[in-house]
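Left out: one protein chain. Kept in place: all the others.
So that you can tell them apart, the chains are marked A, B, C and D in the order they are listed, and the count of residues begins at 1 in each.
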Amino acid sequence: MKLRANLIIGGVLFALAILVGLLAPWLAHTDPVMDANLMNAEEAPSWTWWFGTDGQGRDIYSRVVYGARVSLTVGIVSQLINSIIGVALGLSAGYLGGWWDDVVNALTNLMLAIPSLIFALAIMAVLGPGLTSLLIALGLTNWSFTCRIARASALSLKSQGYVQAATVLGYGDLRIMITQLLPNMLGPIVVIGTLGMGSAVLSEAALSFLGLGVRPPFPSWGSMLSEARDQITTAPWLSVFPGLAIFLTVLGLNLLGDGLRDILDPQSRSRRR
Amino acid sequence: MHEPQGRADDDVILSIEDIAVHFPLGGGLLGREKRLLRAVDGVDLSLRRGECLGLVGESGSGKSTVALSILGLLTPTRGRIVVDGQVVTNRQSGDRKALARIVQMVFQDPYASLNPRQTVRRTLEDPLRVHGVTAKSEIEDRVGTMLRHVGLRPEQSGRYPHEFSGGQRQRIGIARALILNPKIVICDEPVSALDVSIRAQIINLLLELKDTLGLSFIMISHDLGVVEHMSDRVAVMYLGRIVENGHWREIFERPAHPYTQALIAAIPDPLRHAPLATTGGDLPNPLNPPNGCGFSPRCRHAEALCRREPGPVLETRRDGHAVRCWRSDEIAAQARLATTEGRLNVR
Amino acid sequence: MTGSPLIEVEDLRIDLDDGSRKVPAVENVSFRIDRGETFGLVGESGCGKSITALALIGLLRPPLSIGGGVIRFEGQEIQRLSAAGQRELRGNRIAMIFQEPMTALNPVSPVGRQIAEMFVLHKGKSWREANQLAVEALASVRVPAPERRVKDYPHQLSGGMRQRVMIAIALACGPDLLIADEPTTALDVTVQAEIIELMRNLCAERGTAILMISHDLGLVANVCRRVAVMYAGRIVEERGSADIFRTPSHPYTQGLVASLPRLGSRAALGRSRLKEIAGVVPAITSFPDGCRFNPRCAQATDICRTTAPETDLLEAGGLVRCHHHA
Amino acid sequence: MLAFLTRRILQTVPTVLAVVLVVFVLFSVVPGSIVSSMSDDGRGAADPQVVERMRKQLGLDDPVYMRFGSYIAKLATGDLGTSFRTREPVTIMIAKRMWPTLQLIFAALTFAIAIGVPLGFVAALRPGGIVDTVSMVVAVSGLSMAKFWLGLLLMYLFALKLGWLPSFGYGDGGLKYLILPAVTLGVSPMALLARTTRAAVLEIMTADFVRTARSKGMSEMRVVKWHVMRNALVLILTTMGLQFGALMGQAVVVEKLFSWPGIGSLLVDSVLQRDIPAVQGSILVVVLAFLAINLLIDVLYGVIDPRIRYA
Partner (left out) sequence: QTPRKGGTIRMTAPYGSSFSSLDIHTTQRAQDEIYAKALHRSLYIWNSAEGKPVLELAKEDVVSGGGLVHTFKLRDDAYFHNGRKMTADDVIWSYNRIMDGTKAYPGARFVRVIEGAAAVEKGQAKEISGLKKIDDFTVEMKLTEKVDPGFYFFNALTSIYPADEGAKESFIQKPIGLGPFKFVEHVPGSRIVLERWDRFYKPGKPYADKLIVSVMGEAAARDVAFRNKEIDTSVLGPAQYVAYQTDPDLKGTIVEVAEVFTRHMGMNPAFKPFADKRVRQAINHAIDTDLIIKKLVKGKAYRATSWLPLTSPIYDKTMKPYAFDPAKAKQLLAEAGYPTGFEFEWTTSQNESWGLPIVEAIIPMLDRVGIRVKVKQVETAVLAEVIKKGDFQAYVYSMATGPDPQAALKCFYSSTPQSACNYTSFKNADFDKLIDEAGQTDDAAKRDQLLQKANALLYEEAPVWFFNYNKAVMAVQPWLKGIQLNATELTHQNVEDLWVDESSPAK
């Protein structure tokens, strides 16, 4: 299979972000929280401070590096929750049909009808700002798309010979769903998941902007960016670097998603066959 | 070759008694108006041990629906299916396994009927495990034997379906159907998706297996040549009903129903550069079937009687040949002329 | 086989660009069709029938392209024509019907309009006139109540009706050649019989030549005067239709004729084991050297494995491409 | 058609009720209340007596089911209650905010369609070409930027540096005030539309009926005009319907940033200040708008795609 440029660039960007997050303690120059020294407040980027320092005198570089942890956790974990909910509901609804399908459909329509950012805003208000709340808020509000895809895949796979064969062979419903349907619908789900991670990172930033972001003092790119917005003219480095980090990571995820779609999406594959 | 002739009724391994499958379309809470699609509307069939029953008919006539009902994948709206002495309609969900050990199916599309994410070995081992075979050696044994039966080498079992050709895949599909030692195998168009040059291999294989394993077959096909070649008895379906049912020779040499006649006459004869016999019109919409005999709008013999309700019944004549036509006797004579004469002068 | 050829294909090669290199999907294909003649092209799935047809009408798209050879239509080399010139031929002089009538018609356009387009494109009619002509065209393919049917969308028609519409479109401008690529594969036998008869009659009336493509040897032999058999991108045998069935020359054709149960054969001859053709059809990227049928051929010898056979003229008429042909 | 509309409208009733319930339950357990938020700027400490009266007056101490019951009862008569904060009927509040939000969203969609669809078409006609590559890079980049950040950059560039457009506000409702927020909001649907259009056109260009059209001797221009566009529209429409919900969400951010007087900023304010009737009302209206738009799109489907028929 020919690897596409978007897959490579996207994969590299995303892998880089993950690596930065994992290696944060080694990459960072200073502790992102405790090393606040007001004597160094708001230094422009220099050899000592690669990305400059913020109002509290903390090294932006180190904070961006540590920020990868929070931002990626938000992206990955919340999307994972979404995927699990979406697949569980969509798969079972599509396969089992009947009243359960109606229920899941109603739920999906409900989730689609309330814009997810608004829903997340409401949930954040209830749970209070913080990482866990954020994971829950973003994890509970974006599964409808996955669910629809999973349901549609389940419906179409259900009539595939091998699923019918499994039924004819006396497999239980759960076994059929897990061994026959699930592995064959992962492609599009993974694609949606990758794209969803990107939008979760952006949603985190948006919620930060609306005043309901991640709990301090651990920095997230979104909260850094949102806090720095007042100083866009006076200390642009405060926002440029976290902004760039978000941009590159989300760009990477989007490219990766596109690239994966080219490979995994049966439609585009059959077109090439 | 050995051809079973009229046997005693205790030999019947599968009997279908007046089943109907109706699909409600639309409907649902606040949905649009409900309409019933009578995919199968009163079908009686029986299959004897070691026999191959051919099921032919136009697309949408309900052949697959009958098959799926036998397999328990569809619950008939009415009627009864008895498999090996057990009534399988109105079954509980737990019976699925028991039924699986008796009836199995070979699917049409070898590309879609194998799970692309499972090796051939898993495809064959899993059913055994589900059915309580746990001993490793026994599993390996049975899988190996089965692969050899269908003409594949056991070494190939670690591969994935896409590494096989269409014919090989269909062999795997057959192996899967046979791994539980079923008594009945239903083949739904087993060769129509295969390359022309491969079809003979599969047809031969099926016939071989039928003899060596003593299987009973239901063979669904569009291809009358294949049906004629394989079947002991043939049932012709039209619009959800059996219109003719009998010994293969009867059906192909003395078709009694005008539809069967039309069907046979529509097959082009490669040696005759002659116009094909046409009936006119398409299969009617099953949502809105014609009055009386379903074939009457296309039938050139149709009279007022044919369009009157109720339609004709399936009437069994001697030697088990059953026809659903008011006028079959009158037509039969002409038909014999039409089909036998021009056609059967093969080398 | 006399008279001026309507279309003539000489040594056609079609390349498939698989990203890194060009693989010939069709090679050394030559045939000619006379005015009003019926010519059949049979072969298994993937042997290159459809792309040959597309090459004739100039519709190959990347990754496929014509890699060599000439196609002449009434003596004119089609490849030399300008794009506009090719378009003028297409539809007007050479028409085509496709296998799947559901997808070959635009689902969101009324069938009448899809027919009318032909008159607008090639006859310079206004839409109003064209629509009128469309009704007539639909009537000519014996669609009942054509005035009403023109407003229908493809999904409202049955498969047979759709294929009639396709025929109406194809024959709208009275083409000289009709390419029918598996026109009935998706249809039931009874409907197939009607479509074939309709096509045959209309073409005969108008003197339109037919290139019919199918994998059903029986059907093609019944419809066409001459039949060419393709295997793995090459024509292996070309004969009069009765001959090819009765006395096939190429081992592949022989295999095909013998491997399929024919209606009536069991009654006449009893049930015998069918003759199998061993092995599988080769993939386009891994055509064997020499004769492409050699790995499956019982009569293959060393020369078959190294040298591709040339086309031989048969005494009884026709061509065959085999070192050991009967 | 009428029957279809009635049925579809009736079908939305459960969704609407569920939305009401979900929001109600969420905000019955939300910490903080309008009462405390009234004094959250630290000016004048709250007077405990007033606080107590207010809680009673607003029914904040009633059990949830009672509040829900009376809310539903009022809702049935079209009454969305009275805002805790402004003390005016929520219906009036929303009515005043509805138009600016619709203006913003439709402007954003217009921008997205006007740029995204042609971009997608052009890209699809020469896949792999320079236009394709550039436009898809632009599209993906548009999707990857935080909205408020993009908005600030645009504001900085077009208002401050170039001085072409006002930087904020609704002004007198004139077009020039609309441009920056609409573009900010429109960038991601534009990107999505460009990608969807490209994918849709690419897919349709390989469809059998396009081959048929070519076999008729049609030029590529005509093929696209007569056969591809309408089919692509079906796919594009689907994206737009789903985008509408996301846009409503994004509007919250954009309205806040640009001081745009829409439902979005009303919603944020109401959430932050715990003006529960206003929160419920605005979410309800957003949901209704979403449902209405999707209904409209379903109807449009019927117009464009004859395969869909409403009995």
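As a convention for this text, contacts are C-beta pairs under 8 Å (C-beta built on N, C-alpha and C of every residue); 3 or more make two chains touch, one makes a residue touch a chain.
From a predicted model like this one, the values you see are computed outputs, not experimental measurements.
Visitor: Which visible chains touch the chain that is not shown?
Guide: Computed over the complete complex, the missing chain touches A, D.
Visitor: Using the document's definition of touch, tell me which of D:16, D:75 or D:272 contacts the absent chain.
Guide: D:272
Visitor: If the hidden chain were put back, which of A:11, A:45, A:130 or A:172 would touch it?
Guide: The one listed residue touching the chain not shown is A:130.
Visitor: Just name the one of D:27, D:71, D:111 or D:170 that touches the chain not displayed here.
Guide: The one listed residue touching the chain not shown is D:170.
Visitor: Could you list which residues of chain A touch the chain missing from the display?
Guide: On the chain A side, contact with the omitted chain comes from 33-39, 41, 55-57, 125, 128-130, 211-212, 215-217, 227, 229-235.
Visitor: Can you name the residues of chain D that touch the chain not displayed here?
Guide: 31-51, 53-54, 56-57, 85-88, 92-93, 96-97, 100, 152, 155-156, 159-160, 163, 166-170, 255-262, 265-266, 268-269, 272-274
FYI, only the chains that are shown with their structure count from here on.
Visitor: If each step moves to a chain the current one touches, what is the fewest number of steps from chain A to chain B?
Guide: Minimum step count, chain A to chain B: 1.
Visitor: State, to the nearest whole Å, the distance from the C-alpha centre of chain A to the C-alpha centre of chain D.
Guide: 21
Visitor: Which positions in chain C touch two or more other chains at once?
Guide: In chain C, no residue touches at least two other chains, as defined above.
Visitor: Can you pull out the residues of chain A that are in contact with at least two other chains?
Guide: Residues of chain A never touch two or more of the other chains.
Visitor: Taking the touch rule as given, give the residues of chain D at its contact with chain A in the complex, in rising order.
Guide: On the chain D side, the touching residues are 14-15, 18-19, 22-23, 26-27, 29-31, 140-141, 143-149, 152, 156, 203, 206, 242, 245-250, 252-253, 256-257, 267-268, 271-272, 279, 283, 286-287, 290-291.
Visitor: Within their complex, state which residues of chain B touch chain A.
Guide: 28-29, 68, 71-73, 96-101, 103-105, 107-109, 112-118, 123, 126-127, 130-131, 173, 176-177, 180
Visitor: In the complex formed with chain D, which residues of chain A make contact?
Guide: Spelled out, the residues of chain A in touch with chain D are 106, 109-110, 112-118, 121-123, 125-126, 128, 145, 198, 202, 205-206, 209-211, 222, 225-226, 229, 232-233, 239, 243, 246-247, 250-251, 254-255, 258, 267, 271.
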